[in-house]
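A single protein chain has been omitted; all remaining protein chains appear in their positions.
Right, chain A next:
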Amino acid sequence: MITTSGLTKIYRADRSRGREVTALDGVDLHVREGEVYGVIGQSGAGKSSLIRCINLLERPTSGTVTVAGQDLTALAGRGPRAGKELRRARSRIGMVFQHFNLLSTRTVQDNVELPLEILGTTGRDRSRKALELLDLVGLADKAGAYPAQLSGGQKQRVGIARALAGDPKVLLSDEATSALDPETTRSILQLLRDLNRQLGLTVLLITHEMDVVKSVCDSAALMERGRIVESGTVGELLATPGSELASALFPVGGDASGPDRTVVDVTFHGEAATQPVVSQLARTYNIDISILGAAVDTVGGLQVGRMRIELPGRYEDNVVPIGFLREKGLQIDLVDNPADPAVPAVPAGPAAQALLVKEGAK
């Protein structure tokens, strides 16, 4: 539904001195129709630049953006101003903002009618549609209120109703819940989820909070310094060894009890979850296994279990038992043991971890 390829955005802070910020560095994103897709990353990673490039509020320096089969970058033209075609395309993409961006001088209903005014809908149809949408987001009784009289959560509901006024197929959300308290955040995310299901709306949401991804997203991407470093459906991510997103989505704690111990994270999903692997492992190899931490949770609608276990001895001593766990169809991530001076301090990153696992496997 949304595809970007090689999307690059370079801000030129000062043209004469040529100071440049590369906010997006060749981003390839693919959002399928009808899914909720989360892009997560730290502040400054380029998330807002990405979402603003998708409806071309920001002109990409290079690369293409396709939404619903339409190449928006081709519509953009050369000048800085948006032509008619691009504006039409934008009106079919809803957008929700962190700070709501409601007009303070208009009532709730008039705010929702604004996109319809722009589309040229006539008066009666406008108010009918606006009231329908306010009903959909649970604010039918607030049509005559001004934004200043609403709570943050209510303002965002108005923002969502307004974004839906043009019957969009796609909703873009830039940190829509970041200005809200946890409880309100949950209710807004639930609303987005419901709209996604009821209307078949494709949602691309941007956030810096892992909980948001965990509670509503079907797919996710991790952004760092203008690049997408990991992406996939939540299931795929959890099945990827060393996935930073997966371990952030589903963390298990626990430190090694001393040096000369091997610590591994075992992730169960699907059939593997029902096998008594730990006791099998202990019995087969006659080793003592300590469980450092464990959790079972639902991520993106999938039931997942994760356990951090400790085996005696270095990694070299445990190649066979770990191989046994892999054979059982479990996902094994080796964890650095900071208490072990023999293992050089490896910078903790997905690439480094994956490398370690690969080398160990040889």
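Quick note on the criterion: contacts are C-beta pairs under 8 Å (C-beta built on N, C-alpha and C of every residue); 3 or more make two chains touch, one makes a residue touch a chain; residues count from 1.
Everything that follows uses one rule, which is that contacts and distances are computed from a predicted model.
Undergrad: Select, from "ABC transporter permease", "Succinate dehydrogenase flavoprotein subunit", "Phosphonate C-P lyase system protein PhnK" or "FAD assembly factor SdhE", the UniProt-recorded name of the complex's unshown chain.
TA: When "ABC transporter permease", "Succinate dehydrogenase flavoprotein subunit", "Phosphonate C-P lyase system protein PhnK" or "FAD assembly factor SdhE" are compared with UniProt, the left-out chain turns out to be "ABC transporter permease".
Undergrad: Determine which one of A:150, A:249, A:277 or A:299 touches the chain that has been left out.
TA: For the chain that is not drawn, the touching residue is A:150.
Undergrad: Among A:114, A:229 or A:248, which residue is in touch with the absent chain?
TA: Answering carefully, the residue with contact to the hidden chain is A:114.
Undergrad: Using the touch definition up top, pick the residue from A:55, A:215, A:247 or A:262 that touches the left-out chain.
TA: Counting the whole complex, the residue in contact with the absent chain is A:55.
Undergrad: Looking at the full complex, which residue from A:22, A:64 or A:187 touches the chain that isn't shown here?
TA: A:187
Undergrad: Could I get the residues of chain A that touch the absent chain, sorted low to high?
TA: Counting over the whole complex, chain A touches the hidden chain at residues 55, 57, 80-82, 87-91, 93, 95, 97, 99, 101, 103-106, 114-115, 117-119, 142, 145-151, 153-154, 162, 165-166, 172, 183-184, 187.
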